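This is the structure I have questions about; it appears just below.
A single protein chain has been omitted; all remaining protein chains appear in their positions.
We call the chains A, B and C, going by the order they appear; numbering starts again at 1 in every chain.
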Amino acid sequence: MTLRVGFIGYGFMGQAHANALARLPMFFPEAPETERHVLCGRNEERVAAAADRFGFSHTTDDWETLVHEVDVLYNLGPNDLHAEPTIAALENDVHVLCEKPLAKSLESAERMVEAAGESDAVAACAFNYRYVPALRLAKELIEQGALGQIRHVRGTYLVDWQANPDHPWVWRNNADRAGYGQVGDVGSHTIDLARWLVGEITDVSGRLATLVDERPTSDGEGTRPVTTDDIYLATASFESGAVGVFDGSSVASGHKATNAIEIIGSEGAVRFDLERLNELEVYDADRRGYERIVVTDEDDPYGHRWWPAGHTIGWEHTVVHENYEFLRAIDGESDNIVSFESALTVQRIIDAIVQSDDRGERVALETET
Amino acid sequence: MTLRVGFIGYGFMGQAHANALARLPMFFPEAPETERHVLCGRNEERVAAAADRFGFSHTTDDWETLVHEVDVLYNLGPNDLHAEPTIAALENDVHVLCEKPLAKSLESAERMVEAAGESDAVAACAFNYRYVPALRLAKELIEQGALGQIRHVRGTYLVDWQANPDHPWVWRNNADRAGYGQVGDVGSHTIDLARWLVGEITDVSGRLATLVDERPTSDGEGTRPVTTDDIYLATASFESGAVGVFDGSSVASGHKATNAIEIIGSEGAVRFDLERLNELEVYDADRRGYERIVVTDEDDPYGHRWWPAGHTIGWEHTVVHENYEFLRAIDGESDNIVSFESALTVQRIIDAIVQSDDRGERVALETET
Amino acid sequence: MTLRVGFIGYGFMGQAHANALARLPMFFPEAPETERHVLCGRNEERVAAAADRFGFSHTTDDWETLVHEVDVLYNLGPNDLHAEPTIAALENDVHVLCEKPLAKSLESAERMVEAAGESDAVAACAFNYRYVPALRLAKELIEQGALGQIRHVRGTYLVDWQANPDHPWVWRNNADRAGYGQVGDVGSHTIDLARWLVGEITDVSGRLATLVDERPTSDGEGTRPVTTDDIYLATASFESGAVGVFDGSSVASGHKATNAIEIIGSEGAVRFDLERLNELEVYDADRRGYERIVVTDEDDPYGHRWWPAGHTIGWEHTVVHENYEFLRAIDGESDNIVSFESALTVQRIIDAIVQSDDRGERVALETET
Partner (left out) sequence: MTLRVGFIGYGFMGQAHANALARLPMFFPEAPETERHVLCGRNEERVAAAADRFGFSHTTDDWETLVHEVDVLYNLGPNDLHAEPTIAALENDVHVLCEKPLAKSLESAERMVEAAGESDAVAACAFNYRYVPALRLAKELIEQGALGQIRHVRGTYLVDWQANPDHPWVWRNNADRAGYGQVGDVGSHTIDLARWLVGEITDVSGRLATLVDERPTSDGEGTRPVTTDDIYLATASFESGAVGVFDGSSVASGHKATNAIEIIGSEGAVRFDLERLNELEVYDADRRGYERIVVTDEDDPYGHRWWPAGHTIGWEHTVVHENYEFLRAIDGESDNIVSFESALTVQRIIDAIVQSDDRGERVALETET
């Protein structure tokens, strides 16, 4: 049976997921077949052009209809459009892959989790960096105990897309739409990776800053205030006794995509930087320094799917892997997805960072029991 | 009109080009439409499986028929199968993209050029690294004069796929089939890049070595002698007065794909390494050191085709770009291809390196007049 | 007039400063002349051997006498020996260079500052990384405005000397003697650099952890509890509006001396790592990426003192520069020293980090008025 897929959103993420679906048959032939059925967006002309480009057969501007016409919903809209369409889809037992962070607010995220719990459909959140081969290799090393007891987690995500104060105001600068600034946008990735690799976080101290507090509107006629953070900083404790430090910024002059994480344990360490996503640096206490591994061997994670050793993959392949695991989960053949519960935990941590910044206090996280 | 395409070869290169063709509509919609028509190979079962995977509608084991059934031939076979099918195709005015090096011998390469000269079809050789965005940026910088007078060219290509002496004997270890060893396999890439970026080479001194002189056969029943080089070294002079040094190896322990080139001029310099293919290091004499550029901006070469800045591409994208330029050349809309004449010049240089090694002398190249 | 110098301490720091004094005449001939007069330590035999090696004419085990016999005191003892000898020396108008952190406790540090204020002697704290040429170049760039408005400060100091849990217990693991763990040992360096380069810190949130909570005694007969932190983490706000994140560890497997700082501003950025102390990476918003500068040119800070461009210096040269500036300050010819007041501010920040960790709250720093 071919799964009919509908997308909300036709920008960068729309293209990334459309591309992923288009590439699965050649590289992951056992993935369920999909049909790019309907693309949803507000601007009729642009949606039509995108649908043509991305290989969708239909378009719509009405997500409420869409969720009745598809087997799978990809919710790729802005944060404030995550909850309602996702919940409606899940109520129809339509599978959902929702972009990160899970929602604009903790309350929305909780409702989404509840809907997922009551649905027979698969619900996953698109934390795509879990699907970087180098990071999966890191995960394997950690699970094998190669790092010993983990001590110190250092996660950072620095980008420069708004480094220039003249960069126009966008929805992410608006707390009413985005909910969070960089703590949600890049921070959610770092926190998801940290939890996935190291385990639960028990408390956080956060600090938010807005260094560029107004920006020109894109029509050039004025400025609008920036009501979200453009830099976040946090420290954290993990259940295991490890401690962590995180930071992220969208105004980090000189950085294109420094999504980096280092995990230091008693017996070894690993570090990674998305700008060099085919590489993992690994330290083993029996050696003297970090070893640079090009993670493209046939027996590396997803390695046999692509090209011979040394032939690198790019950012988009993380999305292909993510789509593969998500669609296989629909078939009951994979559990390598980020559940809504897991994404809600990330959201709780983000929220705790925001509250900690507000209150000037460390904030404990309730661990699920 | 949709171009019917036939491939000879269904291994690594077959998949790389099939993937490229499959990706063009979404990312390069103005490229001519293609149909993956027929896939040619000797093992019926494997060809059928590959055709299914790669999206070909037919298969054959007979390239002589194939060249009558297609508009475009991709010749992806071993070096000793480059000449005849290519010539037959060109005689039928079938366009040809032929893998590198152009041929197993200079004599074959010359016949291929002659056939291309007499054909109305487009003939291109698949030196895909010309299509790395970072290297195209290097080319632009050089053409703008940013490096001043070029002085020193340093090209290397080190891989480890046969570093282990137990790695089985393959056709590339056989002079009768491959024609050349690493001087042809990796050296041809380095020489093509050097010529493309810096200009004509006027003489070379070469040195070849075979460090592992026999290898086990893949059936495990014995060994066969290695009759091609596994390391080549060369120095060269360029018409412009620059000098160059090149080396390559397939037995370079520790190297996955160090395809690196550095070009040093009076006013600046650039350097590149395929293991980090999204990066170009640029030195400008007004500054103090090399600057690391992540070549993913919208206005970088091919940058607007893919993802926002900082979202890297992989090795396979070079093949997509190559296919785009080749197919556009068929439409008369691109001249960014590597002509057979150009590939023949590379072959002459390879051949001169081999002769220089044989004779222990510097060998001059006749420049075309 | 030759300055008679006395050292308390004859270990690593003793040798580093003795070497510095010995090297000044050849490289900094205008520095005041010094005589290595008396070396103080408890183990008579070892002190005698060290005095012979380091070029001291006398030894003592009594610092109270020493401070009457010298013009200059180098206090290189453990943290709990900083206050009394330093205060005694200053009361005698003996100049003091005291190792960092200034004292074992805030109370001691305050008394030292008071003594310095009432003395005619020069009092300096040995934060030697201010004298790394690359960091002085960073300072110059910042003062020239090359970074624009500073946004984000990222300071880290990771070492592995106690990464192995079997590494013996030392005085630094004892809160009673050291006062602080890594927040004082490596953290004080990071905080001093951050303040020096970026300006005053207004509040901090801190987190301390002791990952290895007991260690074998060096006599091999048992273990002792570790009562200081081995990892510290902090976030901070600067008066200028910038924010900062700091971390440090003595149990950082894989790191020899990652004393790194990155400062990101609206117009540029710099970053530095002590493991490559001759290098500064500089980003300028007019360019596209970080540029790697080898800071050994004749017109670089201290560059003309040493070797031609490209001939690197080592860690010890930072101590030579520090000694030069300190001794010149005695002559009234330099103000490039770290005053006790400045060191006290560092101590207040360290203390605030500790308190913040204790109380789970952000702690404000009173700015001096």
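We adopt the following convention: a contact is a pair of C-beta atoms (placed from the backbone, for glycine too) under 8 Å apart; a residue touches a chain by one contact, two chains touch by 3 or more.
Here the structure is a predicted model, which is why all the values come from computation and not from measurement.
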*Which chains here touch the chain that is missing from view?*
A, B, C
*Tell me which residue among B:14, B:101, B:268 or B:301 touches the hidden chain in the full complex.*
B:268
_So one chain is hidden, and I want to know which residue out of B:283, B:302 or B:326 touches that hidden chain in the complete assembly._
B:283
_I'm checking contacts with the chain that's been left out. Which of C:277, C:329, C:349 or C:363 qualifies?_
C:277
_Touching residues (missing chain, whole complex) on subunit B_ = 149, 151-152, 154, 156, 158, 163-165, 205-207, 209, 211, 231, 233-235, 237, 241-245, 247, 249, 251-256, 264-269, 283, 285, 289-290, 360-362
*asked:* By the contact criterion defined above, which parts of subunit A meet the unshown chain? Give residue numbers in ascending order.
replied: 287-294, 297
*Kindly note down the residues of subunit C that lie in touch with the hidden chain.*
12, 15-16, 18-19, 22-23, 25-27, 29, 53-55, 159, 161, 256-257, 274-279, 294, 296, 306-317
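Everything that follows uses one rule, which is that only the chains that are shown with their structure count from here on.
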*Name the chain whose C-alpha centroid is most distant from the C-alpha centroid of subunit B.*
C
*asked:* What's the distance between the Cα centroids of subunit A and subunit B, rounded to whole Å?
replied: 36
*Measure off the straight-line distance from the CA centroid of subunit A to the CA centroid of subunit C, and report it in whole Å.*
41
*Which subunit B residues touch at least two other chains?*
294
